[in-house]
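With one protein chain withheld, the remaining protein chains of the complex are depicted in position.
Up next is chain A:
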Amino acid sequence: MNAASETGSTNIMSKALREAAFAGAIAFGMFLLFVGIETYQDIDNRLVWRTRWGLLAIFVIIAAVGRFVTVGFIRPHIDRRKLAKAKSGVLEISEEKGFFHRHFLKIALIALLIYPPMSVMLFGPQGSLKYVDNFGIQILIYVMLAWGLNIVVGLAGLLDLGYVAFYAVGAYSYALLSSYFGLSFWVLLPLAGILAAMWGVILGFPVLRLRGDYLAIVTLAFGEIIRLVLLNWTDVTKGTFGISGIAKASVFGIWSFNVGAPDYFPKALGLATSSAWYKIFLFYVILALCMLTAYVTIRLRRMPIGRAWEALREDEIACRSLGINTVTTKLTAFATGAMFGGFAGSFFATRQGFVSPESFVFLESAVILAIVVLGGMGSLTGIAIAAVVMVGGTELLREMEFLKLIFGPDFTPELYRMLLFGLAMIIVMLFKPRGFVGSRQPTAFLKQRKAVSGSFTKEGHG
């Protein structure tokens, strides 16, 4: 018995060594040109090269050691755990959830509501800017966009790779209409939503017959068309220069946030002049918009239209056979999703005070889609968690000044932001292909409401 396990472990070790050598060789081949050689321009602006063997060695060693540890230690450990679990014959089902788990949503909402005052108390008005604006508002915008896209992808099962187009439509409708006609944020917010929804229908019509990847490429193309038009229609949109000096939102038209104006809002409350108050106000605005999105999604799922969306996702042919009008079902899904994208867009414009086509590249669509899928399509909580992890995580990287102490003063963590974002996307998908939240709450049920595994819901053909 002992001898057998010993030969087993030596076998594993020799296998791990072999695999490590192989991984090292592969890594050497892969990184030889791209890491081992550095190309740069010299003083005469000519392209020259130099070697970086040390860095290449580090890459190869990381690959080999990583492989060795995975094959030699991590994998046997996982296998042993699985075996032990199978032997014990007990399925892990805990019916009783903890207090935190049961009241998660209430706790999260309260935490969000007290977040800005807390950060002002802890860091002062100026210090709170970073936390409220860079983390709070930034994450909430992505939460809202991802929840909006979730209606199209998660509920109706239509793969949309050009969602950022509606975000752009919302942002530019606010930017243009407020700078040309001087309309206020509260008039333009619903208008931007309506315009975006209209564009959703315009996109929806040609793609009604398309399925799967044909749909994906046309939505991608649509997103690019919108961006290219914004980029090239310089008479109206000023092209790459973008539109700057976009009006700030007011407190429902009663007070404004323009410093020096007689109706300056912080003055009415007797507060010091600071841009932090405006950001805190915006934080609550986007929080309210997010809540609206969540509320509408939850309510719609229980209404005939929401059920039709989910039926469409599960089986389009059965759906049609049962007399559901797939045309209106698809169009409403596109329009509703687009509307929330438009809201988020006009909010984005008023928050930045500046919009340019640069903000609406395909990468944004990909990031939003990634958040939806990483969170678990259809699960609002999961999507919110994914947005916090992915967007918050990359924002956090901007703050990592201490890394300069380790890697030297030339080290810029920002450069690695998207690299790590991409790696995180891959790693999360590999370990949790169904997303962070693996369970779904069906709205139609017999006798008792129950969560089901995400693998029981389909992802649609569109």
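Please note the rule applied: contacts are C-beta pairs under 8 Å (C-beta built on N, C-alpha and C of every residue); 3 or more make two chains touch, one makes a residue touch a chain; residues count from 1.
Keep in mind that, in the parts below, contacts and distances are computed from a predicted model.
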"Branched-chain amino acid ABC transporter permease", "Cytochrome c-type biogenesis protein CcmE", "Acyl carrier protein" or "Fe-S cluster assembly protein SufD" - which is the UniProt name of the missing chain: "Branched-chain amino acid ABC transporter permease"
Of A:Ala192, A:Ala216 or A:Leu300, the one touching the omitted chain in the full complex: A:Ala216
Residue of A:Ile12, A:Ile194, A:Ala366 or A:Val389 in touch with the missing chain, whole complex considered: A:Ala366
Residue of A:Ala108, A:Val296 or A:Met425 in touch with the missing chain, whole complex considered: A:Met425
Residue ranges of chain A at the interface with the undisplayed chain: 26, 29-30, 33-35, 37-41, 47-49, 153, 159, 206, 209-211, 213-214, 216-218, 220-222, 224-225, 228-229, 231-232, 317-318, 362-363, 366, 369-370, 373-374, 377, 415-416, 418-419, 421-426, 429-430, 433-434, 455, 459
